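Every protein chain but one is kept in place in this view of the complex.
Order as written gives the chain letters A and B; numbering starts at 1 within each chain.
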Amino acid sequence: MLASPVPESLPPAPLPVADDGGFPTDRGGRAWGGAAALVLSWGFLLALLFLSYRRIGATLAGPRVPVDFWVALASLALMVALAAWVTWRVLRRPPAGGRKRGDSQWAIAGRHFRRNRLAMAGLVVMIVLYALTLLTPLLAPYGPADMGTVASSGGLGPSLHHWFGTDKFGRDILSRVLYGSRISLSIGFIAVAISMSLGTLVGALAGYYGGWVDSALMRFTDMMLSFPRLVLLIVVIALFESSIWLVVLVLGLTGWMGTARIVRGEVLSLREREFIQAARALGMEDGRIIFRHIIPNTLAPVIVSATLGIGQTILTEASLSFLGLGVRPPTPSWGNMIADGRDALTQAWWISTFPGLAIVFTVIAFNLLGDGLRDALDPRLRT
Amino acid sequence: MRNPRRWSGWAGCALALAAALAVGACSDERQAGGKKPVDTGGTAVLGELVEPSKPMPLVWESDLDADLVDIMYMGLTRPAWRDGHLVFQTSEASPMAMAWHYEYLAPDSTAIRYHMRSGLRWSDGKPITARDVAWTYRTLKDPRVASPRQSDAAQIDSVVAENDSTVTFHFKRRYPDMVFNSSIHVAPEHVYAGGDPGQIRTHPTLVHPEGGRLVVSGPFLVESWQHGQQMTLAPNPNFSVRPRLARIVIRAEKDRTTALTEMKLGHLDFLRPLGFDQLQELHEQAPNVRVARQEKRYYEYLAWNPLTVPAFRDRDVRRALGQAIDVPYLIEGLKMQDYAVPASGPYPPIFKAVYDSAAMRPLRFDPEAAKRTLEAKGWRDTDGDGVRDRDGKPFRFTLLTNSGNQRRADAVIIVQQQLKAVGVDMQIQQMEYATASSRFYKHEYEAALGSWGVALSPDFSAMWSPRQTFNITSYDNPEVNRLMKEAASQPTEALASPLWRQAAQKIVDDQPYTWLYYYDQLFAVSDRLQGMRIDVYGPYQNAWEWWIPADRQGTPGTGKPQ
Partner (left out) sequence: MIGYLLRRMLGAIPLLLGILTIIFFIIHLAPGDPTARFFSPQVSPEVIEQMRHNLGLDQPLHIQYLKWMKSFLTGDFGYSLGQGRPISEIMPEVLWNTLQLTLVSLVIIFVVGMLIGIVQAVRQYSVADNVLTVLALFFYSMPTFWFALMLSLIFALKASQWGWPVVLPSSGMATVGTEWLGRGAILRDRLLHLILPATALGIGTAAGVARYMRGAMLEVIHQDFIRTARAKGLSERTVIFKHALRNAMIPIITLLGLYLPFLLSGAVLVETIFAWPGMGSTVVNAIFQRDYPLVMATSFVIAVIVVLGNLLSDVLYAVVDPRIRAE
């Protein structure tokens, strides 16, 4: 028997369709949360500095410093500076009050977003992931391709020396998961950047010009949509040499159709709005109208679909790597690590399990973030 | 690591192996010597990672097809591998031979006459005659058929059916492989004659071989075929010997891991190929499965392409790269200790009689010597990035190998690591098989890792003569060319062998490849399937003699492993 859990005093207006969480929050909790976050990030940075100063010294003294090491150092410096700035602002300003917030679209969305705990969690996880990716050369205990001797250090289970165990060559899984995050996260980011730009452009052109431009572009979009993406990707990548750039490019070029449709819909309604009519009456060029007035006003849904798209792209890239069509070995990517461990699943579960979990958590973070952004940015969904 | 209990069958065989006898021979002996009765009936389920496609002597496509042809069609003689040599059995020794006797027309004649048994019948009841033999060879030579075995007929001038049971082969010249080349499986003329030879691959009996429509002469015919799943073979009632098994089911396994699972669960009686990395798992979890091997007919190599990487033109540099690679370590890392030996040249150990590859010392692992050679050749690390360079160019190249082969994928990673230790930067590129192999043959690669399964004849001129497709390193040594030409024109194997040996030594001196290891092909066999003979001639060769004890004949899929 299903009891009625719905209280009688609900507002008559429909609730948001896709709200996640929406737990009540109180300001005190937020303040404590902020403080805890600050303490945690300082702790992390200091621990990292303490643990890696020797390695930094050794590497800088070495004959040649790899580029990613410089990037890691620069990121570290930047993070310390950022943490210092935030701390200074928090300490200087009383937690409540302050100057009145502006009421722009983005400010309102920001307020809504900050209220959504799950989405904030997603954001934090995402920031932490990108930070880890940048700092990998400082964090990873071993190089991604460092092998021990196969006989003594291959296939070891998780232990204090190797938190996630080692694979059959004696390579440290934790280090490889960390290095693999670079591939997954940057492929996701770049491919989605490509597909969002393309989708926005196609959608804006189709919506703005209408007529044959619209029908030609939308026919093409339909055509691309009528093909299962994975099959198309396999065709293209299996047929040409697989390299990371091909994967990025192909993922980017096959992921824009949804965005194009959304943007077109937005543009169709924007086109008839007064400010666009006015711009036209003023004799502005089409290109200027599209780029200055139309596209900025369609950004909200694009950002949402980009965030959700990164998660999906990471999954797709992993599937391709799993099929042996992604990144070349020995460069680790989460997908090819799972494929590597597949044959040894019964004896060495850790090889496939940890990269798999890394994928799951990353994608969860992006999905939470995307859902939160959608709730925050779409006025129709706001309570 | 070795579990003595599971390997007991093997230990008994080790001595026999030293005398170059294959595993199957041992189990046969045991059968003959032991008093155990042989039961008939039962179904054997074989797992294969490829699907059968056209089991017909003229147009077979894969190794599996070739194995099926071997148990579905008879030839004039039945080749077999004994003591490092091919022998040709007549019907006295094998029910698969159609000829009871053959003779050279004169001591140094270029013609051989075969006398066929009487009463031979195709599976559809029509008699097998000498005309079928003549037709098979005529069709084989027809370029429109594009048979993969066309080269076997290259030296044959004509095949004449003198009467229903006598056939004479006239060769263009006298050479050692005359009997081998006339032992091809014979196809039925009355089924295929008259059609367009270019379209023979889409002949109705090949598209739908099931229900016995594919007319065969050997012990088995195709009973049913669910494409993508399994092919069922049943005994051919017109074959002279009744197979002991009631059925053989060949399952198309798509994935090596699930296939291994099926094997462990006892759903399969046989599985190939078995990866070296799967051995330990099999030993630990499936006591009812034994590992059988086909002796070292294969070798894995690194090929250095001098056309694309100038540094590879120098023999000493190639040699240094070979010295940088620790082959015993590689063998251990790939978990193939018991099934591979370091390789030294183009003849794997099965050719002991021609060329003792064990006597030829493999290149020794010596990174210091490798470094010295590279230094001496001007490759020094001047900018401190860990990679040697000369004239401002780093020693960097890309190694191409095919994807979908776990052993090779693992091997390249270890090789990469070892070359890095001597300051050579090797990038890895994997392409799927079709693309990678066409790159090899077009010389569009820098370095390659691949393997060859050698033909059973010592003639390797297809691989080391200039401008041959399979000479992927464009190897061209006038001295070797002369030796190969001379060897190929010797009338007998005894005269040709020393010349092949000399040619092989010269090739090894030049190191166009770095030979890595000779390795066995492994199969998993369940303990209920008896009587399998496995040697270089493949695991299916005596399928009509396989049997399953009566008390274990239930369908394997339904029983659980004990």
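In this text, contacts are C-beta pairs under 8 Å (C-beta built on N, C-alpha and C of every residue); 3 or more make two chains touch, one makes a residue touch a chain.
Please read all numbers here as calculations on a predicted model, not as lab measurements.
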Of A:L91, A:L160 or A:V231, the one touching the omitted chain in the full complex: A:V231
Contact partner of the left-out chain, one of B:Q280, B:T435 or B:N481: B:T435
Selected residue (touches chain absent from view) among B:H115, B:R251 or B:R388: B:R251
Touch list for subunit B against the chain that is not drawn: 43, 45, 51, 53-54, 61-62, 143-144, 146-151, 154, 198-199, 201-202, 206-208, 227-230, 249, 251-255, 258-259, 261-262, 264-265, 267, 285, 404, 432-435, 437-439, 441, 452, 455, 460, 462-463, 469-470, 555-558, 560-561
Contact set of subunit A toward the excluded chain (per top definition): 1-6, 10, 12, 14-18, 20, 23, 219-220, 222-223, 225-231, 234-236, 238-240, 311, 315, 318-319, 322-323, 335, 338, 342, 345-346, 349, 352, 356, 359-360, 363-364, 367-368
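Keep this in mind: only the chains that are shown with their structure count from here on.
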Centre distance in Å when subunit A and subunit B are each reduced to the mean of their C-alpha atoms: 49
In the complex with subunit B, residue positions of subunit A that touch it: 63-64, 145, 147, 149-151, 154, 168-169, 238-239, 241-242, 324, 328-330, 342-347
Residues of subunit B touching subunit A in the complex: 256-257, 275, 277-278, 280-281, 284-285, 329, 332-333, 383-386, 403-404, 406, 409-410, 412-414, 416-417, 427-432, 435
